[in-house]
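As you look at this complex, bear in mind that one protein chain is not there, while each of the others sits in place.
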């Protein structure tokens, strides 16, 4: 069972390498009749794009998507949607000297162990360049959940190094706040705490000057998600969301709601209290706090879904690091390719995409559960 | 797509509720010829069993497994293996008053939202009783990985409340240390730090006397795992392991290697250095530290795999908690059923089982990757 | 990827051998709220049961199902349903001398080639005894399609040897006609052409007296199936139905509609003409003939679905047949176990079950395709 497909009812299959002709995604399971255009895809692809700000890698890629199928007269047809994003700035020469050396922190050695064979140009399939395909698919998932249940997914940078933002109400953060500072200038670091944001920028700049890199934490919030999404046992919503985020490069930890802090809690402190409020369609059940991060028993509760992912510092460094060659000889390596000193700002659209894809999938799966009068 | 199946090449499908006739698992994909008996299943089922110690729920269940298929003359045949574990101590009357109330922290409300219908006897399918099926399947997975590559999975309790054990070498912890104290008596709390263990026991006892509960962290370690397991993109080994652990009840966070601590690291500190050592079959590549927790690019590196899961405090409390009825009326609830004051000791075999299942699955998937001379 | 699971949204997983403790099926994906009892399962299990008539094997099995999960207070809960059917008349001694001989026409040799190992008691997993699990699952599928869209699946014996029934209107055949003759006595051969039925009985009796067996054709018809079921490319409804029937033992051919006779047709003769008729909900499109067997482009057209399966003569014979031993020595074999001289009468409920399972699956899959106002 190969691993380039994700999701069941909303299902994406991807292909593509860092320095090949391009990246492709086939999105399957999109209901018919949803408005979709290339412009819908461009928004998040630009947020993910290299070269977008001084904080990120200076590789230049247009990341211009081409829709090859599944859309007719501006609407989805219900059949599979293929999207191609060509690579345009693949300077393979940058990578030729890593052919026989294992870059620390990268998948060079583990790919060799797996395949006995490796596309050594910039990581090949292990490069984060594959996430263009995910982000394009995520844009479709975002359309689907917005059209079908008004769902919204917003991510942001919560922490860089030791600088942690204060976000008292995750469910109120808007895309606007993530993308733009109070003065209307771009929020390069994508942190909606405008006190913390400039400090994060400064820290990232400092580590770059040190030819080093820095880790962080991203928080991703989904609102307007109806109660009832998620399967009871293995395909709990929390399990599929965690898999989705862990499948992204550099993620070392995922938590939701109160997360690891639950270890020190007592049940009487931790349980969220159910309350009822009047709603259009009768009584609506909710909780007066959200330590459960919007999921109980792995099924959405109708409260905001709040997730956090820990991202390691970029492994590629412009400083010399000790390593070994493929045949085990000690050597050193210094990555000359272009890379991000901190992965967090560009992680945000990737994380949002994966969360939206899981929600789209579980929404479609939910449709089969309840009886339906024909 | 329903969610009662887990894994691809090693695949388990489960059914069963807290108060129904029993729990069933069908394990599919086990190669032929592996020795297997009921005794192999009993070991971990006893470690998971209620009533095993003063620290856990006093529900009495034999948890005696019956192998219904797939084994002939003491060996697996290659066809699907069904195991039945009957419930024997299901006192439904304990649960009759929760029929119309939503227990805080439980899946009562979300099941209703999903199905419009609920087996209210002790949580039904959402009860942790379903994990008997996982533990039985995990015992088969453990046999498989032991037989095929010498793999071993050991879990233990790392933290209860604010008490955190010191485990300097996770990869050296043995099942013996987890199960038995220095004096040969049972290690009820399953913490191999014998200084921390009695403090944990004391804390759990205290919260029980307070009709309360407490959370914690479990660490699970897999050793002797060959390099090369895991798919590069969506089915990264780390992603499937995280899904496996998050699919267990009460897990709010998962991390591996350095985990969330990576947020404050610089790349130059965090990257593990590759080194080579002489091995029987030529040179062997390893790393001199293991902040990467045995996986790079989502593929196993040959180093020990080290994971941690955060477990929330038991939601069922013998003290009165405010909640609402199904039709939104305020009420209170006090759980009279038997339950654990701390989930951690019994989580250990569940977590081990899920990790072993993922490793068995990826091992079988790995077999298809490399070319094979017939 | 092991092969004991069938279907996607309505999904069954089975286990069990001819001479083990029993057969198990886990049915996953059944929506909540469908009435279900053991009685619903008994109907078709009795039609499949050995010993039911003088025409079939005299092995005595109660085939009494036990529902282990997924049903509460007489209705499905939406979670997985496990059913156990114990074997009670497994006389292994009957089979001891086939331990080292390959029975012609059976899977003995191919199992050995696959697994290097074989449960030689009556075929083990390759025995048609595994179809009890399918028939139990099919009973649930029949309930689902009846409840959700009024769908009905009826199968019957169309041909035994050279005797072919005349069934001018397949869509009008009823279960009653299949099970009972005009005089109210049991229709042992399950052929609703009451001229042909006694001839078939006579032929089957003749081949049994000859210690021989005979093949035939079964026709299966599904009515009231809404237009629109089936996926356009790989999971065409015709493709999944064909796989379902071919997965049954002894099936060597499947066709639908005009089937193989299409080879000699011209397009102008073969195309069914679309016509419109007034219906409650406006105009209804149908075709004036049904050479397309209810599927166009692999998607249901709303016309009756008509399939035929060719079943080979039973391979087990009470007469001596030449064969070889496992190590290639020439020998002879005579099957002393109990077996059917003609598989057709008991095939009918198996074929119906598989067709109903595919329709249930595609019905659930269809629910995700169209946009839905929440």
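Order as written gives the chain letters A, B and C; numbering starts at 1 within each chain.
Just so we're on the same page, a residue touches a chain if its C-beta (ideal position, glycine included) is under 8 Å from a C-beta of that chain, and two chains touch if they have at least 3 such contacts.
Not measured: the values here are computed from a predicted model.
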item	value
Residue, one of C:4, C:57 or C:76, that touches the chain absent here	C:4
Which residue of C:65, C:122, C:313 or C:351 touches the chain not shown here	C:313
Missing-chain contacts mapped onto chain B	1, 8-9, 29, 31-34, 78-80, 147-149, 226, 232-233, 364-365, 367-372, 374
For chain C, the residues touching the chain missing from this view	1-6, 8-9, 14, 102, 104-107, 109-111, 113-116, 125-126, 130, 159-162, 207, 210, 212-217, 226-236, 238-244, 246-247, 249, 251-260, 262-276, 283-285, 292-293, 295-302, 310-317, 319, 321-324, 327-330, 365-366, 368-370
Residues in chain A touching the chain absent from view	1-5, 8-9, 11, 13-17, 20-24, 26, 28-29, 32-33, 66-70, 72, 75, 77-82, 84, 114-119, 121, 124-125
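By definition in this document, only the chains that are shown with their structure count from here on.
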item	value
Smallest number of contact steps required from chain B to reach chain C	1
Same or different residue numbers at the chain A/chain B copy interface, by half rule	same
Chain A on chain C, rotation in degrees - Cα superposition, rounded to nearest 5	180
Chain ID, smallest distance between chain and overall C-alpha centroids	B
Intercentroid distance (Cα basis), chain C paired with chain B, Å	39
Centre distance in Å when chain A and chain B are each reduced to the mean of their C-alpha atoms	26
Set of chain B residues in contact with two or more other chains	1-5, 8-9, 14, 114-116, 125
